[in-house]
Every structure is written in C-alpha cells, then in structure tokens.
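One protein chain is absent from this view; the other protein chains keep their places.
Each chain carries a letter (A and B) given by its place in the written order, and its residues are counted from 1.
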Amino acid sequence: MERPTPTLDYRKKNKKRGGTSLWQDAFRRFIRNKYAILGLVILTFMVLFAFIGPYFSPHQDVPDVTKANQPPSNEHWLGTDNLGRDVLLRLMLAGRISLTIGIAATLILLLIGVTLGSISGYYGGWLDVIIMRIADIIYAMPGLPILIVMGAIMSDLKIPPAHRIYYVMFILGIISWVGVARLVRSQILSLKEQEFMLATEVLGLKDSKKIIKHLFPNVLPTVIVAGTLGVASSIISESTLSFLGLGVVPPTPSWGYMLSAANNMIDFAKRPWLWIPPGVAIMLTVVAINFIGDALRDAFDPRQKI
Amino acid sequence: MAKNLVEFRNLKTFFYTEEGVVKAVNDVSFSIREGETVCVVGESGCGKSVTALSLMRLIQSPPGKIVGGEIIFDGRDILKLSDAEMRRIRGNEIGMIFQEPMTSLNPVLTIGEQIMEPLMVHKLMTKKEAWNKAIELIKQVGIPRAEQIMTSYPHELSGGMRQRIMIAIALSCDPKLLIADEPTTALDVTIQAQILDLLRKIKQERNMALMLITHDLGIVAEIADYVVVMYAGKVIEEAPVRELFKNSKHPYTRGLLKAKPIIGQRQERLYTIPGQVPNPIGLGDYCYFSDRCEYAMDICHQKIPQLISDENGHKVACWLYEGEWKK
Partner (left out) sequence: MSEPLIEVKNLKKYFPIRGGILQRTIGYVKAVDGVTFTINKGETLSLVGESGCGKSTVGRTIIRLYDKTDGEVFYKSIPIHNLKKNELRKLRPKMQLVFQDPFSSLNPRLRVGDAIGEALLDHGLISRNELRDKVIETMEICGLAPYHVDRYPHEFSGGQRQRIGIARALILDPEFIVLDEPVSSLDVSIQAQIINLLMDLQQQKGLTYLFISHDLSVVEHISTRVAVMYLGNIVEMASRDELFDHPLHPYTQALLSAVPIPDPDLKRERIILEGDIPSPANPPKGCKFHTRCPLAKDICREQVPEYKDVGGGHFVACHLV
C-alpha cells in the first residue's frame, strides 16, 4: 500500500498548534477567555488598591473623633467611621489583610489537602484508612466552636495582634483541608481506574513521570476549582472570626470586620458608606477569582477550542 | 399481504450542536408491516437509534429536533399527536427495550413494582390483577421462580435476566410493535442466543411487529424478515432478508458483508472498507459513501443518489444502478 509522503512541516514543531506542552496550550486558551481577562483586571486592581493605594492617601489611619461618622465628601470620598478614620484608607488597609489571609489560607489548605488526598488516593491501603479517618474526625467537629477555642487560647497566650493574622491563616487552612483532600482522593481513585494510568505501567514509565505527566494534569482542574472556592470561603471565614473578635483584632482592619458594621441597626440604616464598600470589595474579589478559576479549568481541558 | 403498521415518510431529525447541525436522520423513508421483523442495521452514528427514538418521540430537545417528515403509526401521524396521546401510545401500543438493561431499570424499585406500574397506569388493573399478570409475564420471558423475582431488586439479577425483565415490561400492555435497540450488544454470546430465541418466540406467539436495531449482520440474518441499511443518516439499501444477503447491491452493504469474519470460513485477509465514517457536520450534496467507495464515479461526488427500486422491491441508493432500474 502506498502511503502519503510525510510533509516536512510535521517533522518540526507545528508553529500554528504552538508549543509542546499542555501548559503552553493552557496559557493560550486562558488569555483568549474574556472572563479570565476581566477577572485578572479586577484582581490586579484590588491588589494594587490594597497594597499601593494607601501611599496615595492624604489621610492617616488614626482616630479623630471630631470627624466621626461623616458621610462621603470631597475630603473623605467614602466618609469616616465612628472614630473619624477615613473609610477609603481603611478599605485599602483591610484589603491587605483580607487578600493575604484569603490567598495564604487557601495555599495552606491546598498544600495539606492535595498532599494528603493524593497519598490517600494513590497509595491506598492503611495510609488511606488513617488519613480518611482523621479527615472524618475533623469534618465531624463543628468548625465554629474550634475557632472560638483557638481564639480564646490566642488571647490567653497574649499573642500580639500583628501576629494573629498568621495564626488565623493557619487555623483556617488546618480546618478546611478535608473537603479538598476528599475531592482529590476521589479524583485520583477514578483516574486510577482509567486504562491510561494502567498503560503508564505497561509502558514502564518512571513513577515521577506517571505522576507529573499523567496524574497531575488530570487532577489539576479539581484543585483549581477547590482553590477558587477556598479563597472566597477563607475571606468570608476570616470575617466571621474577626466579627467574633477571634481573628484580626482592632485597630487592624479587615473587610470582614468592616462589613460587620452592618450588624449595627443604626449603621445599617443610616450610614451605608460604612458597609457597602467592604461588601462590594469582597464581592468583586470573589467574583474575579471565580472567573479566573473557571477560565483556568477550561484552559487545561484540551477539548475546549483554542 | 399484511398492511403497514409504521411508515416513516421523509423523516428528518437534526441535532443542533455548537459545532454545527448534525443531520442524524436525513430524509429517511421505510415501513414496517404488521407482524414483521425489520432490522435497521448500520455502524455507530448512522442514525439507526435516532430513527427509533423519533418514532417514540423521545428525542431530547434541545439539541435534537424532528424538523420534517411524517411517521404514520396505525393510521395516525405520530408527530402531530399531543403529549398526552403520545404517552398512551408509548408503552401501550409501542414497547421499547434498550442496549443497557442495567440503566434502564430503576435500582431502588423491585422488579415487581416496575412491571406492575404500566399495567396499573395503562390497563387500569387493580394491584392484585397486575401482580398476577406480572407473574405470568415473567414466566413468559423464561424466568423460573417468578414470585421470588418479583420482590428482587435489579442489581440482584444478571445482565441477561435484566434484559428479560425489560422485555417483560415492554410486553406488559400487548404492544403492536416492539422496538429493540441493540438488545444483545452488552450481553455474552450464549446469553445473546437465549434473548434472540426469546424475541423470536414471543413475536410469533403475539403476531407483534419487531423493529430491531443492530450493527451485527449475524443477528440480522437470524431474525429479520426485512432489512434496512443506513449510512450517515440515510437509508442506502433495503430488501427482504434473503435478497439482501444473497444479492446485495450497494457497495457499502457488500463491504460490510465481506469485512466481517465468519465462523467456518477461513480467509487469508479480511476485506476492508477504506477510511472512516464521514464527520456528520456540514456534509454536502453528494453520496456520503463516495469517499470510501471503490466504484465511485464523478457523479457520486456531485449529487445525492435517490433510493430506487427494482421489480422485486429491492431498493438501493447508488448511482451504479441508476440506468438499469427505473425510479
């Protein structure tokens, strides 16, 4: 049978189809997704707003009771709070804390969750039993009481307010890895049933290659989704903690703490400038991260068009 | 000659997908007579299942839509009936069984409940009557210990048993037509033989018409009275079973018959049809088999051949026969 002579083009890397790796393809798909770009723009803006913004503020983050509870004006664009501090400046400073906690807690929970979930799913056996039983125990414990106890311990040990943020990140990471670990484990278990994982054994691939090229790229979408949800829920958990006085303590601001102004009937009804801005900030950040997460998940799926 | 029970007239069922329009069933016409077994045969994606689902009006919409044609069942146009009238026909006048007997039974209901339900709904039987009728049906499909089976759950039965139960449910309201969509594909050969035997037996006892959808020409030869061959959404050949096997016309049908290894006939090399089934999206106006056909002529790449008939009623859609046979 006569076979077509191969065209030289395909002997080299195909320019049009781009590079060789899934990562390069994923990048190309990602930047063509307009929601991804929108999400990136919003998130970049929030980061700049929080970390660079305060340097451009004419105000200092110090109380001035003479200016308490002023509505938005030319001098104070978003008004002042009950101690006369500029709300816009505090919103920026709070953003530093909330974004740091949200992202750091998520990284911690992903690190623990993905590691334990992978071990559990990949190796199975008694390791799996132990890890999953620990996960069950943590899952069965009510989260809020633990946080209250931890908060009380921190107060008791007289941990300085500046350091408490790190502990909060850590605690949030510790108590929320369970969901991720379970997701990753079930994903890996179902992947192990796929014949292409068995094929890697037939081909005699090294373990490292099996994991990096075959297992990991297929678990990645799950991790990304869990991660984006994690950032959002960590920001919200932090606000719960702060509201209970267990997380970040005044005068350090966080979006969650600022939002808790809405719990005061008078502030809620008469001074919307106190709670609308942090609410909008949380919403924008969470939506932006979700856009990015969705786009990442699609970007790593070769079935999506480039 | 028995009268027509089902007539497909220029049926068109399209699926509107993101990539484009899939003409799954593209201008299909054929009929099934009372008490006759018609096999619709073709490879995956040829539209054989969609044809059957169109008859049951079970096309999921969107993305699917029946965009044209008529399906006359027992004198009525199925496509013009109201949903309520259609529900009365489904399961009552037309029964259907599927390829995967595991997923077509509800795992949380007992077998008894699932057989009795249509009897109580369509035939308005009391619970007691339905129970007795169900036991009778289970015995008819060749399962011993009927009482015990009535209280079992689907997972407690084997694949072959589940397919028998599906047949019992389909038969419960004495349908005039039974549609069987690849009923034995998921089963082992020895179980397949049992099920085919059963289908042949009940068809004879009840003088019911059977529309059997399959990709296996062996099954066709065993059970069919009349055969319809489909390719890429079109009927390309139809004939009574002996005529089709002894005197096939269309190059695709001939290729299929030659490509399948047959027990007892050892050959050096299998005949192959080159290439593969065309992408169903964006097919133009030409014979869809022309790219794979060794007899293809210029006209085959330019115009769609129409189904033409010879004096014995053997129909084929191929330009090779255009001159010899009259339209």
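We take it that a contact is a pair of C-beta atoms (placed from the backbone, for glycine too) under 8 Å apart; a residue touches a chain by one contact, two chains touch by 3 or more.
Not measured: the values here are computed from a predicted model.
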Among the chains in view, which touch the chain not shown?
A, B
Contacting the left-out chain in the complete assembly, out of B:I115, B:L256, B:C287 or B:L307:
B:L256
For a quick check of understanding: of B:M125, B:M161, B:A180 or B:C287, which residue touches the chain that isn't displayed?
B:M161
Among B:E100, B:D216, B:D291 or B:D310, which one is in touch with the chain left out?
B:D216
From the listed residues A:V129, A:I266 or A:V280, report the one that touches the chain absent from this view.
A:V129
Touching residues on chain A - with respect to the absent chain:
3-4, 6-7, 9-14, 17, 20, 22, 129, 194-196, 198-199, 201-206, 209, 213-214, 217-218, 300-303
For chain B, the residues touching the chain missing from this view
43-44, 158, 160-161, 188-194, 196-197, 215-222, 224, 241-242, 245-246, 255-257, 259-264, 266-267, 269-274, 276-277
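The criterion applied here is as follows: only the chains that are shown with their structure count from here on.
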When the C-alpha atoms of chain A and chain B are each averaged to a single point, how far apart are the two points in Å?
52
